[in-house]
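A single protein chain has been removed from this complex, and every other one stays in its place.
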Amino acid sequence: MRRQLAPAFRMMLVMTILTGLIYPGIVTAVCQIFFPRQANGSLVRADGRIVGSALIGQNFTKPEYFHPRPSAAGTDGYNPTASGGANYGPTSSRLIERVRADIAKFREQNPQFQGPIPADIVTASASGLDPDISPAAAYAQAPRVAKARGVPLARVRQLIEQYTEPRPLDFLGEPRVNVLKLNLALDGDNR
Amino acid sequence: MAATATPPALDDSTTLIPKKLVHARPLFDRELVGRAVKASFGKLNPVTLYKNPVIFVVEVGAALTTGLLLRDTAVGRHGLGFQIQIALWLWFTVLFANFAEAMAEARGKAQADALRKTKTDTFAKRISGGGKTEIVAASKLRAGDVVLCEVGDIIPGDGEVIEGIATVDESVITGESAPVIRESGGDRSAVTGGTKVLSDQIKIRITSNPGETFLDRMIALVEGAERQKTPNEIALNILIAGLTLIFLAAVVTLQPFAIYSVRSVGVGTVPTIAALVSLLVCLIPTTIGGLLSAIGIAGMDRVMQHNVLAMSGKAVEASGDVDTLLLDKTGTITLGNRQAVEFIPVEGVTERELADAAQLSSLADETPEGRSIMVLAKEKYNLRGRELSQQEAHFVPFSAYTRMSGVDLDGHQLRKGATDAVMQFVRDLGGKVPAGFLEMSDRISRTGGTPLAVADGARLLGLVHLKDIVKGGMRERLAQLRAMGIRSVMITGDNPLTAAAIANESGVDDFLAQATPKDKLEYIRREQAQGRLVAMTGDGTNDAPALAQADVGVAMNTGTMAAKEAGNMVDLDSNPTKLLEIVAIGKQLLITRGALTTFSIMNDVSKYFAIIPAMFVTTYPALDKLNIMRLHSPQSAVLAAVIFNAVIIVALVPLALRGVKYRPQDAAGMLRRNLWIYGLGGFIAPFPCIWFIDRLLGLLHLA
Partner (left out) sequence: MTPIGILQIVVYFIVVLAITKPMGAFMARVFQGERTFLHPLMRPLERLIYRLTGVNEDGEQRWTQYAASLIAFSLASFLFVYAIERLQGILPFNPMHFGTKAAPPGAAPVTPDLAYNTAASFLTNTNWQAYSGEMTFSYFVQMAALAVQNFVSAAAGIAVAVALIRGFARHQARAIGNFWVDLTRCTLYILLPISFVAALIFCSRGAIQNFHAYTQVKTLEGSTQTIPQGPVASQEAIKLLGTNGGGFFNANSAHPFENPTPLTDFIQVILIFLIPAGLTYTFGRMVGDTRQGWAIFAAMTILFAAGVFVCYHYEAAGNPILAKLGVESKYTGSQPGGNMEGKETRFGIAQSALFATVTTDASCGAVNSMHDSYTPIGGLVPLFNMETDEVIFGGVGSGFYGMLLYAIVGVFIAGLMVGRTPEYLGKKLQQKEVKMAMLAILATAFVILVFAGITSVIPFAKNGYWNPPGPATANLNNSGPHGFSEILYAYSSAPENNGSAFAGISVDTPWYNLTLGLAMLIGRFAFMIPALVIAGCLAEKKKVPISSGTLPTHDALFVGLLVGTVIVVGALTFFPALALGPLVEHFLMHGGKLFTMLIFPRWS
């Protein structure tokens, strides 16, 4: 055992340098050369300033913007330094209370919308930073957004359709709408 | 061929000894059951019981439940009926497991007693250094002592005949009443203590010390006193002990889980200790735990019922693992004797003429081959045997030097013998050997026969075809062995040509021709180097190294003491075919263990469905959805599971003692069959049984 200790520490040191410094160093260099936008966080600019990341959801509460899913990241939600879900189990009264409140709020904000609430729009995402909502959740909000912005509903629906990302390779994951991109497109329209 | 002396009249005491050493007793012999029941209580002693960890855990649980019951009684609590019943059934579980073992032991003891009866106090005539004999008690004899045994004497201990020849009655050991010859030197020199000299006198050198004789060891073995756990049994014990620990952890931790649940939900009560103990006892593999040692003892017992003495349980177990069987040709694969099947005359000689000469030359030949020539001649040509007096005929006996025998009659020199010897004889007399004669002879050899040339003086008459007769059904049995993955190898002193033919006819996988003891030993070593386990039979002293080397060495009882010491089994019937049965018993032993283990484990599933909903009914009534048997009350659910768990042990005792049904089959087929019966069966069977017990308890208002 004692004879194994010396090679153990030497091996550990060599591996630390190789896999802990050289490997990420080379990956960083290659990524910064070939994929600088992605490697630095897919940051989105509007009016010359950075308004967020296309991949990180952010809070929208105003009626003229599409609203994202409930977020459990941080106390106010969408805090990227506190990523995570709500972690309520299916029989948690707190889950049910929250969903009930969110349903009520959603119905109140979107009186034109009838029918069952899309499953994603009243449930908290896993990361708390989900940048997307389902197309159904977007269409459900379209009348409100159109009304608040004073643009035709058809235009809003057209934008939703345009910003609906299909499944990669046509079968992976779910179709989705990036809330930040959609809202930026709306702002661009209004300008 | 033992020169058979006229059997001497046997006295009454020997005829009382059963024909077979062990006669198959009925499974539940009243006397044995009585003995076993009594022993079951004795086995409750925790000091001895702890060796069986599974049952020991049950006993601790039973004691715990009883203790709590006594406490509750003392404080005057009411409604203890359930607790009383649980405690009782837990004790029954222990007793039933003890009973299984006691039953197997009782059967062994019964045999030991039968053997012990033969071990009366005998006296020996010891020959001291000066050649004088003195009378000493047989129990005082030590290895190296020389004793004299005369007609009517009981041989006082195991030993080697060093002088003389005698007929000995060994029925005590073998159950065979026909006496056998024991003589100094050679392969028939071993004698066993307790057997009786019927004629003549012999000097014997004692080879074992008091208490170590063959008979002593046999008694100890069948009694189970010397029983050591076999390797597989130990491994299986580890497995079930491990499972016991896992279930112990599962049940013990259930208590804090329950406490959490009760607190968190705010209703209900934590399960009682009695319920937890019940769950534990139901889960740990009590069935196999209770029956494991009984299976082992019963395995030895079954070997003995075939008149084979196994020196250890390990040997019985190893016989199930055998990959290669070395079978002696003569007596195992073929009938002991070759028989004449055809007369083949040379050109210019009629078959009848040849038959006549062959018959005449065999008149004095008492060997089975000689007799078979007489018979064939009679059958084919209706030639009757003639009585010839010494005056008119001079018989020439067989000798190793001439390798011929025959008769001189009316100036004819009739001879029969090995082809080359007879050819030489003919040439010496100036005769001619017809062309192609040697080829004729070889042709017979190639088909596995033995050619016997017949000549009338200088005139060569032809050949007698002697044939080895393969035993009926041997081909099928060897095919079965092959299906089981066992290679059969024929050992013979014949030349390779003959051996190959017989091997082909009988269907053995390989043969060892012109085998010397050294060849056998090397063959075994070669097989073992490839990882195979080898079984063989042997009788002579020169077989001893091979018997010792083989993983399963079955010595013939007629063999020498050296052979018996070297092997790990002795076949009292001296029947080499027995090896096949021994292999089957070994396999059956292992299968029974595996089957009951599987059954025991699969049983657990149903018990969970009975007990878990019942335990948590107060906290989580919703768990009643798991009560798929619809047991009518929580108490009766627990009780029914515990009762089933106890009763199944007794119900399976016959299976443990008899062994599961075994039929030769390949491994995949055997596994499929046993998995269906004991795996799926073990999964399903308890459901209706527990349901039924539950109804019964309801009807009797017991719970």
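Going in written order, the chains are labelled A and B, and every chain counts its residues from 1.
Following the convention adopted for this analysis, contacts are C-beta pairs under 8 Å (C-beta built on N, C-alpha and C of every residue); 3 or more make two chains touch, one makes a residue touch a chain.
What you are looking at is a predicted structure, and each value in this text was computed from that prediction instead of being measured.
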Among B:L70, B:V265, B:I628 or B:A651, single out the residue that touches the unshown chain. B:V265
Need a quick check: the contact residues on subunit B for the chain that isn't drawn. 231-232, 234-236, 238-239, 242-243, 245-247, 249-261, 263-266, 279, 283, 317, 320-321, 323, 482-487, 529-532, 586-588, 590-591, 593-595, 597-598, 601-602, 604-605, 608, 612, 616, 620, 622-623, 625-626, 662, 666-668, 670-672, 674-675, 678-679
Positions on subunit A contacted by the hidden chain, ascending: 1, 3-12, 14-16, 18-21, 23-24, 26-28, 30-32, 34-35, 38-43, 46, 49-62, 65, 69, 73, 78-96, 99-100, 103, 115-120, 122-137, 139, 167-169, 171-176, 180, 183-184, 187
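Throughout what follows, only the chains that are shown with their structure count from here on.
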Where the centres are mean C-alpha positions, what is the separation of subunit A from subunit B, in Å? 75
